[in-house]
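Below is one structure, written out as structure tokens; comments come after it.
For this view, one protein chain was removed and the others were kept in their places.
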Amino acid sequence: MDDIGFILASWLITLGSIGVLAFVTLRRARQLAEHVPDEAKPWL
Amino acid sequence: MVSRSTGTTTTRVIGIAAIAVLAWVVVSAFFITPADFQQGESVRIMYAHVPAAWIAYLAFITTGITSGISLARRHRTLGFDRVAGASAEVGVLFMGLALITGSLWGRLTWGTFWQWDPRLTTTLFLFVTYVGYLAVRNIDGDPHRRAKRSAILALLAVLEIPLVHFSVVLWRSLHQEASVLNPDGDVRLDDMMLFTLFSGVVGFTLVFVWMVIHRQRLATLRDLQQGVGLDAAIAARRNEGAAIAGGGQ
Amino acid sequence: MQPVTTNDTAIRLNDAVVALGGFPALAGASVSVGRGELVALRGANGTGKSTLLRLCAGLVPLTRGSAQVFDVNLADDRASVRRHVGLLGHRNGLYDELTSRENVEFTARLVGAHTRDVEDALARLRIDSRVASTRTRALSAGQRRRTALASLVVRRAQLWLLDEPHAGLDAAARDELDVILLEATSSGATVLYTTHETDRPGRAVPRTLLLAGGVVASDSPRQS
Partner (left out) sequence: MKQALVVARKDLLVEFRARLLLVRVIPFALLVLVLFAVALDSEPLILRAASGLVWLTMLFSTLLLVQRTYDVETQDAALEVLLTSAVEPVNVFFGKLFAAFVQLLVLSVLLVFGAIVLYGATVSGSNVVLLVTIVVSAAWGLASVGTLYGAVVANMNGRDSLLALLALPVLAPLLIGASRATEAAFGSQTIDTASGWAWVALLAVFAVVFSAAGAAAFGALMEPEA
């Protein structure tokens, strides 16, 4: 059945790109957070 | 010891909840919900597609509102601007996903990847508009100027969307072509399917909230880092100036 | 239009920082300039002279510190300062396809000056009728500079900001420019200009600010 390929692709693309964006966001934030003093971070 | 994370208890709770809900949605979408009597297995794409489209619109509404607030406030802090930007970034992601999953689903149900129906067409233009918005946002410059310019662009987009939508609706209706098979409308949903769809919306909303908080904090870090670097640069420049002035006398 | 108040201070900078792409072009400049003053800005290349002018013109945002021009706080509102400013930047701001006269006329029409003022300004900057009717594209650097100065004269601004106005002018034009600037101050305008010129003998030296490293390093009052 052809459908299963399309269905799997939809889900993989969806979950995959959400995961990639989350990962990239966290990694970049870690890089930057080192250079900023804690007292300047409003969320701490 | 400098904190290296942008996470807090709140975001961790949201993140874990998002993962848990999405895991349930995947399990339910693939194994628990039945195939549709008309569309067959392809209806399983719906549980990703519909929430993604829904969140994309939520994101752009958020961007519009926060941009308006950012512009209206006399003494501008950048908080609302950063939320507007973060929300647009997440919105573009989800709208891209909605378009991709939608066309895969369309291929299965309509037999074509794309139909020029009003909703799809409007969505596509909305997507391109916000890609442009992000392109302008990413140009370096003074953050306050960026905030003002992007807020104006976002409000112009709010103005543009009804015009685009109205014109494509009129465009299709005047042509009087056979009405397009509407995938979500034709699906007869049982309780389990509805609950899974609802879970998908909840799960993606959690992802949206988590992502906006984190990307907003990331934007804050970017602006702050520029400021931190600035202190050092100011000191260096003043020293250099003092040396020249002192040496000259 | 925002009324120009009777306060005697035209420009007041306090620890003004202007960051351009992360670089502090002005690194905490403080200075106060009174109404009707003529001020020369000196300093090596890259010390922040042009940025100081552009800050006062409301063209670049203030990053830190405070800056007021005619009682307008530049941190809040840069746009309303611009109405009072006449600017001569590094570049002349001319339209290549228009003639020298048309360029000056354009400014004159915008500010509601008379045709007579255009002719006066052209005459003072010794732009003869042949040059005046040549497209600025075809003019020499000095002629273009003089056209831009003629536009500025027609403009009759409250605050004149000139970036290297003497550069590229011949000796006679430089002397005439000095007279024009002095006249402007005596009619109440405030004039700031940057210069690399060495002092010419027999000429009054205006108040001079020396910039170094993005700050005002010294401030020497007017000498007769």
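So that you can tell them apart, the chains are marked A, B and C in the order they are listed, and the count of residues begins at 1 in each.
Simple rule for what comes next: a residue touches a chain if its C-beta (ideal position, glycine included) is under 8 Å from a C-beta of that chain, and two chains touch if they have at least 3 such contacts.
Only a predicted model underlies this, so the values are computations on that prediction, with no experimental measurement involved.
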Shown chains touched by the chain that is not drawn here: B, C
Listed residues C:Asp96, C:Asp128 or C:Asp170, member touching the removed chain: C:Asp96
Sole contact to the chain not displayed, among B:Phe113, B:Phe166 or B:Phe198: B:Phe166
Touching residue (missing chain; options C:Thr47, C:Ser151, C:Thr190 or C:Thr208): C:Ser151
Which residue of C:Leu38, C:Val72, C:Leu87 or C:Ala189 touches the chain not shown here: C:Leu87
Residues of subunit C (touch criterion as defined above) contacting the omitted chain: 1, 20-21, 57-61, 79, 82-87, 89-98, 102, 106-107, 109-112, 135, 151, 155, 157
Contact set of subunit B toward the excluded chain (per top definition): 125, 128-129, 131-132, 135-136, 139, 141-142, 145, 148-149, 152-153, 155-156, 159-160, 163-164, 166-168, 170-171, 174-175
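Following the convention adopted for this analysis, only the chains that are shown with their structure count from here on.
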Averaged-CA centre spacing for the pair subunit B and subunit A, given as whole angstrom: 13
Between subunit C and subunit A, distance of the C-alpha-averaged centres to the nearest whole Å: 51
Subunit C partner contacts - residues on subunit B that touch it in the complex: 75, 140-142, 144-145, 226, 229-230, 233-234, 237-245, 248
Subunit A partner contacts - residues on subunit B that touch it in the complex: 2-8, 22, 26, 29, 40-42, 44-45, 48-49, 52, 90, 93, 96-97, 100-101, 104-105, 107-108, 207, 210-211, 214-215, 217-218, 220-222, 224-225, 227-228
Subunit C to subunit B touching residues, read off their complex: 17, 19, 21-24, 27-28, 44, 47, 61, 63, 76, 210-215, 217-218
